[in-house]
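Our next item is chain A:
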Amino acid sequence: FTACSESATGSGGDDAAGGCDPSDVQLLGQVRNESNPYEAAWLDGGDAFAESVGLTQERLTYDGDSTKQQDQIAQRLAGDTECLVMNILPNGDSDTPPIVEGAEEAGAYLVTQWNKPADMNPADYDYWVSHITYNGVESGKQIGDALAEAIGGEGGIIALQGVLDTAAAKDRFAGLEESLAENTGMTLLDDQTANFSRAEALEVTKTLLTKHGDDIKGIWAANDDMALGALEALQQAGREGEVAVVGIDAVPDALTAIQDGSMTATVSSDGPWQGGVGLAIGYCAAIGEIDVDEIDEEHRAFYAEQFLITEDNVAEFTTPETDPADFECDNVFDRAVGPLS
Partner candidate 1 sequence: MTTPAEDVDVASARPRPRRGLSLRDAGPPIALVVIFLVFAVLSSEFRTFDNVQNIMDAAAVLAVVTCGITFVLMMGSIDLSAPGVMGASAIAVALLVANNRNDNDLGLIGVLVAILLAAGLGCLSGLALVLLKVPSFMTTLGASAIGLGIATLLFNGVQPNITDGMLESWAVDRFLGFSYLTWIAVACVLVGWLIQRYTRLGRYAFAIGGAEEVLSLSGVNVAPYKVAVFTLAGAFYGLGGVMVTSQLGAGLVQAGDGYDFSAITAAVVGGTLLTGGRGGVLHSAVGVLVIMVLTNGLVQIGVSPYWQGGVQGLIVVAAVAAAVLPQRRRNQVVK
Partner candidate 2 sequence: MSIALEVKGLVKHYPGVKALDGVDLVVRQHEVLGLAGENGAGKSTLLKALVGLVKPDAGDIFVRGERVRLRSVVDAADHGIGMVFQEQSLVPNLTAAENIVLGSEGPGVRRGVYRWEAMRRMAQEQLDKIGSDIDPLARTDSLSFAERQMVEIAKVLRIEQRSQHPPVIILDEPTSVLESKEIETLFRQVRRLREFASVVFVSHRLDEVLDVCDRVAVLRGGQSVGEVDASSAVPADLHRMMIGSTGSEDHYHDTAAQRPDEPLRPMLEVRGLSGKTFSDVDLDVRAGEIVGIVGVHGSGREDVCRALFGAEPTTAGEVTLDGKKLDLSNTRAACAAGIGYVPAERKIEGMVGPMSVAENMTLTKQKARCSGPLVSPKKQANVVDRWIERLSIRTPHRGTAIQRLSGGNQQKVVLARWLVGGDIRLLLLDHPTRGLDIGARSEVYRLMRELAKTGVATVLLADSLEEAIGMADRIIVMSDGRVTTEVGCPSGDKPTPLDLVKEMV
């Protein structure tokens, strides 16, 4: 391949200068799809931020299809990348590296959320401004503990895992295992995957209910969608109210369920905030309000604040709204609670 060269273009590569005119900034938000409430709210949060700075957000969705996500990003980066800011939810850990490299080469300000390989760090890059995620081990443990408390520290539970090859699924399950280690009276009867899906959770739970019968005192679900599916299964089996259910994400339906007592606990993750703050961080870097080199190491990749939501505090979370103050350049890191371990 003597005729081969490294690149088709010559752009990118130089230092993140950050001298963009605010009106020249292009904002892009990309999530899996607009057909689930959490991610739709994410994009709406992005829109809210864009509006607050007089811009519009380019909304992209990739149907949970890794290759489609890569294809879209590659195509977008081959277009006009001048002052481009991207707030992206990579489909899985392995989808992050090419996005980062693409952004780096094109000189686009990038914020990623949820998924990245552990050994890859924004601090090593010029344009990858930040990575935001929630501590899955912690949330998995928190709801595990809440579940243990709900069943009185004693009895069998089943676990519904997420898509097996995602960090979110694994971390959260690891959190459950920590919780099991501490709450020795609680035993894990079975764990199955329901792929973060409400419908699959319904079927799997029904089957596990017949398999383990009354031994099941609690259901640990790696997200709220599955928890809601499990609730339906309990209802159909005529056992609603007898089994405690916990999830993660704080989707509106789960909050309602906590309010009416059918669900025990969930952990907040604030979609609208994630959609807005990711763009805000990139925007601030693009216009020079934030100097990427000077961001604290612990803000280049951080866990965002999350709350265990139970009956006691659910009222505070039922109407999540974006607070424009959160997106001001001085406040964008306010919810950081620590660097990624």
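Following the convention adopted for this analysis, a residue touches a chain if its C-beta (ideal position, glycine included) is under 8 Å from a C-beta of that chain, and two chains touch if they have at least 3 such contacts; residues count from 1.
With respect to how the candidates were assembled, all candidates are chains of the complex that A comes from, given by their letters.
Everything numeric here is computed off the predicted structure, so don't read it as measured data.
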Which single candidate from 1 or 2 touches chain A in this complex?
1
Chain A residues within the candidate 1 interface of the complex
33-37, 40-41, 44, 161, 164, 190-193, 197-199, 202-204, 206-213, 228-229, 232, 235-236, 238, 251-253
